[in-house]
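Let me give you the structure first, and then I'll get to my questions.
Every protein chain except one is present and positioned as in the full complex.
Up next, subunit A:
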Amino acid sequence: MSALVEIRDLWIEGRSDETWSPIINGASLSLNKGEVLGLIGESGAGKSTLGLAAMGFTRDGVRISKGTVLFDGVDLTLASASKKRELLGKRIAYVAQSAAASFNPAHKLMDQHTEGPVQHGVMSRAESVKDGIELYRRLRLPNPEEIGFRYPHQVSGGQLQRAMTAMAMSCRPDLIIFDEPTTALDVTTQIEVLASIRDIVEQFDTAAIYITHDLAVVAQMADRIKVLLKGDEVEDADTRTMLTHPKEDYTKSLWAVRAFERPQKPAVHTSATPVLSVQNVSAAYGKIAVLHDVSFDIHQGRTVAVVGESGSGKSTTARCITGLLPPSQGVIQFDGQSLPANYKQRNKDQLRQAQMIYQMADTALNPRKTVGEIIGRPVQFYMGLSGKQKRRRVEELLDEIEMPAAQYIDRLPSELSGGQKQRIGIARALAAEPKFIICDEVTSALDQLVAEGILKLLARLQDDLKLSYMFITHDLATVKAIADEVVVMKDGEVVEQGPKQDMFAPPHHPYTDLLLSSVPEMDPDWLTNLLNERGVDNIGDAAVDKMS
């Protein structure tokens, strides 16, 4: 039997500053009918580029320089544009990372769903609408008859991702490329989408290339896994072999990342004054109440992880603490003293004591200032240093974050990698010599290896400087790695809080349980077992509940 897709010695280049530099160096892969291949690697490894190349598609500024992509015997690198258009959508379909950005905001979901079948002459519009509703039902979308007649902005992210899978299925293609379809979703939503995708791919015996950076996810979805590193293939083996017996060092290091975990610190003395105390805080955006009676303490030298899904009020709590959003009720105490609700009424020292590190280091750093200027600003503003003293302090701070000053002090943010930018964000927070730092999803935009480096740095700084952290995250692996205490939030309320070891050991609050059990594990049978345990129908119902 000949393979459905056969990529041989494929070289892809991207243009930057008028020269072509390699993105993929001689990749080969073959995929049989009905087989699911997992493509895994860090960002920049070229996995999306390779996935798109399997469709014969390259983005602007990218070209295939050598090699062949055979789809069902047709070489897509040589095929004419109109020949490729015949295949795309009809026999090869694509599911993008962000369904919210990849659905056209100007058209209803069903109009976008039927476009492929109608334009490719597979079905009439009426047939395709009927089929679409059936697909929505199979993908366990709520109100399958009605949901297709909404605009994308009226549908939640997890639902959009399933609607996009339905759209990819609309012509019953032989191959679907899934490009990180669940990366932007919460863990609980991710499960629903993963289960739906897996079922429908099995039902229609569709071949798939599943691109992701999350090993545990790929373990659930793929029959076979291929690991990429900077455009080179590292390893290719069937899923179980790859998980149990990885051959290459790089693969092993990927597997080992989740092992980082700080030991639990001893319990705090009950009489000790907490560095930060959030007491019965409620807050609202306009008339919409978003926080209800939130209370927790953070002690010196400890990390409190605030976890919950998007919309649970984690970031709003941070905004209340920093004074950006004055709470409607309750107080924030710092070292036993109440802070003014609005940051405008806080004095410089109160502002200095609480600093913040942001999720998107890209947008949190001024792109036109050098590293030295970015870190020097708070040094001058809060500590009143200037000239040589300021420069010396900036150099010390760069030392702290393990970035040699001589090499980095004059660089612009665009000349740094993602992890380095986040380190600059940390140094900027440290420059104010705070007691307390809010870390808002600081590792969620980073690859696992880089994220681990950041977590280790934060842990060391905490030990050296006796810092307290409030660590906002939705990633429970991060919580496990770094937290001392955990606060679980849902719909603006604290549902459970306590020391880490208690939170990760039963019994849990049902919601904590749902969160914990939804984190994918490296066991390929994890999803199947979990679904059996919960009962598949329950997941669909849970989705409906969430929507209403």
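The working rule: contacts are C-beta pairs under 8 Å (C-beta built on N, C-alpha and C of every residue); 3 or more make two chains touch, one makes a residue touch a chain; residues count from 1.
Here is the rule we go by: contacts and distances are computed from a predicted model.
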In UniProt, the chain not displayed here, chosen among "YhaN AAA domain-containing protein", "Peptidoglycan-associated protein", "ABC transporter permease" or "Formate dehydrogenase subunit delta", goes by "ABC transporter permease"
Missing-chain contact among A:101, A:267 or A:324 belongs to A:101
Checked against the full complex, the residue among A:57, A:178 or A:250 that touches the missing chain is A:57
Had the left-out chain been drawn, it would touch subunit A at residues 52, 55, 57, 59-60, 84-90, 93-94, 96, 98, 101-107, 115-116, 119-120, 150-151, 153-154
